[in-house]
Every structure is written in structure tokens, then in C-alpha cells.
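Moving on, here comes chain A:
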Amino acid sequence: MRIDPGSHLPIYLQIVDGVRRDVAADVHRAGEALPSVRALAIDLGVNPNTVQRAYEELEREGLIGARRGLGMFVRADAARAAGVQARTVAEAAFENAARAALASGVKPSRLRKLFVSVLNQPSKGVRTP
Partner candidate 1 sequence: MKALLWKDYRVNRSVLLIAAVMLVGPYLAAVAFAAASGRETLASPRWWCEALTNAAMISVALSLLSVSMLGANAFATERADRSAEFFAYLPPTRARALLSKAILALSAGCAIWLVHAVLAMVVLPRLDAMSSGISLPDGTIKFLLPTAVLVFGTAWAASTVLSSPAAAAGLSFAAPLIVGGALLTLSHFTGAPRSEDLEAWYRAACVTLGVFAFILFSVVYTRRVTP
Partner candidate 2 sequence: MNRASHPVVELRGLSKSFGDTRAVRELNLSIPAGMVYGLIGPNGAGKSTTIKVIMGGLRATSGSVRVAGLDPIADAGKVKPIVGYVPEVHHICRWMRAGEAVRFCRGLYPTWNDSLCDSLLDQFGIERSKKVRHLSKGTLVKLALTLALSHEPELLVMDEPTSGLDPMIREELMDGVLRNMCDGRRTVLFSSHTLSDVQRLADRIGIIGSGELLVDLPVDELLRSTKLVRAVLCDGRLPAACPSGTIFERVDRREWSLTIRDYSPDRLEELRSANPVEHVEVCDLTLEEIFKAYVRGRRATA
């Protein structure tokens, strides 16, 4: 996990993304313990309160859960929660892309055409222009 302190994104959200990615990549498996707040803070070189916030956010999303006295663990149904989160992130990215396209002058009708053609294609992945 890498933290960019100069980024626009607050550090705690970068940590949230990082943990999510690690769970998706199986670095942390379901049922496994996550590093303690203090250990992760020292490892990343950030204030422990920031890690605390990130863990609280992840807990709210349902990706991780606390086990009394033992710290944070990846939840068994984490995969499902990760999927939900991945979809939310993708939707936000789609919205931003659409806005950016409109801002640079792409006509709404053209945009709609592009969108429909993608939906009608069988799922193949990203098409490079």
C-alpha cells in the first residue's frame, strides 16, 4: 500500500482503497487479521488516527469487522462487500467521465449513442480508441 500525501484524496481514503485492493487481490484473506492501527500507522508513516478512521470506514462498508481484543479482521462475506464497493466506485467513475466528456464539448446525443453501443456489445472489456 502506498500513500501519496500530496494527493487530493485524503490519506484515510487512500488507506481504505488500499485495503480494499489488498482484499480483492487476496493479500488479506477472509478471516485473516489486519495489521493493528499502530503497526499500520508506523509502517505507512501516518498518524494513527488516520488509520483508525480508515478502519472505521471499512467497518462501516462491511469489509472488515472487529473481534474483541484481537483487532480488525477481514469479514467472511468481504468478497460480497468488496464487490458492492467496487460497483459504487465504478459508478462514480462513470459519472465523472460523462461529466468530463460533456465539459469538453461532446454532444449529449453522441454520448448517449456511445453508451448504448457499449451496452449492446457482449462484455469484452475496455476498447482502446
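As a working rule, a residue touches a chain if its C-beta (ideal position, glycine included) is under 8 Å from a C-beta of that chain, and two chains touch if they have at least 3 such contacts; residues count from 1.
Behind the choice of candidates: all candidates are chains of the complex that A comes from, given by their letters.
Because the structure is predicted, anything quoted here is derived from the model rather than measured.
Participant: Judged by that same contact rule, which candidate in 1 or 2 sits against chain A in the complex?
Facilitator: 2
Participant: Can you name the residues of chain A that touch candidate 2 in the complex?
Facilitator: So the residues of chain A in touch with candidate 2 come to 3, 5-12, 41-42, 45-49, 53, 103.
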